[in-house]
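Below: one structure, written as structure tokens.
Left out: one protein chain. Kept in place: all the others.
Letters A, B and C mark the chains in the order given here, with residues in each chain numbered from 1 onward.
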Amino acid sequence: MSERKPRNIFVQGAIPASFIGESIAKHATNTKIGGHSIFLGQVRSDDIEGKKVSAIEYTTYEEMALQKMFEIREDIFAKYPLTCMHVYHSLGLVKEGEICLFVFTSSAHRKPAIDACTECVERIKAELPVWGKEIFEGEGYQWKTNS
Amino acid sequence: MSERKPRNIFVQGAIPASFIGESIAKHATNTKIGGHSIFLGQVRSDDIEGKKVSAIEYTTYEEMALQKMFEIREDIFAKYPLTCMHVYHSLGLVKEGEICLFVFTSSAHRKPAIDACTECVERIKAELPVWGKEIFEGEGYQWKTNS
Amino acid sequence: MATEVMFFGQLTEITGSSRLAVADVRDTDALKEKLFQDYPSLSAAKFRIAVNNKIINDNTLISEDSKIAFMPPFSGG
Partner (left out) sequence: MATEVMFFGQLTEITGSSRLAVADVRDTDALKEKLFQDYPSLSAAKFRIAVNNKIINDNTLISEDSKIAFMPPFSGG
């Protein structure tokens, strides 16, 4: 069983690809798992009216974000038969091509893992008090909006 | 653009978690990517009437499997605006807790990446001529069936 | 009585600060009215208010101990 209490999801800067590999490796000991689903958000160098996004700077209202993430986690564990679920979100500066969000769900079967991962990503984007400031190459910025 | 010709998807034995981390890292240079979706199949040590699955031995009809995988890839690239898609499937013995399937899709936005990954996994399970022999701890085996 | 209010994201560009102390407001409607006077462009901004980490939709009583946050649309991930 996974622990179910509020935990920190925020990491300073980008999430290294090697950390994701290590997280996957740790699950080899849980032989009741049959499928993992992973979503990774990567900073895209959008072109906005001729300006190129070179990084996103993330800020949060941490206390509320962690409480909300706890609620999302509880809801998802109640809804899907998951073995475990891990969420990491960057704060501070994340450069283009770097990973800013890592959602990782595991289950005995593929469908709950996939559905839980997708639902978690949607809820994170809609419900977590996190803001992204898109920093342009050269100078200037704009505030990110989620679709 | 990703290349679109038949390519090998089969690897001998388990897919190492470090390989998955390295695959993710390689995508940092493609700054048009905004989201990655990954599915990993892991060998589950099912209990079957008191016998425990300790490994799965995979075999394939390789020529047909690679041709079918090429068709699936073409269909999925036609249907979703993907940046790239990578598929790896184990052959031979994969022990409990090890990774036997790695499907990795990337797109500018999360939804095509997620939907393409899910569809690819479903089609691989339903359409690729691959067979798993579930090896029991001690002795005996049974042929895996896909739900 | 002074209530401390937190601002996030682009709202900090309107207030010039991520925290303000607002005197003599007993509910969120009074708080908004006061802030709109001091920062007129705040009234044109999109935001939601959280009181004690919960988003509120209706006028809500507040005290000195309330944790009050003005938050623009979320854009995490």
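Here is the rule we go by: a contact is a pair of C-beta atoms (placed from the backbone, for glycine too) under 8 Å apart; a residue touches a chain by one contact, two chains touch by 3 or more.
Computed from a predicted structure; not experimentally measured.
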Response to the item:
Here the chain that is not shown touches B
Discussion item. What does the interface between chain B and the hidden chain look like in terms of residue numbers?
Written reply: 41, 58-61, 63-64, 67-68, 89, 100-101, 121, 124-133, 143-146
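Assume only the chains that are shown with their structure count from here on.
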Worksheet, complete the sentence: Cα centroid separation, chain A vs chain C, in Å, comes to 27
Item to complete: Please compute the C-alpha centroid of chain A, do the same for chain B, then give the distance between them in whole Å.
Response: 22
Worksheet, complete the sentence: chain B residues touching 2+ other chains are 110
Discussion item. Give the residues of chain C touching no fewer than two other chains, as numbers and ranges.
Written reply: 77
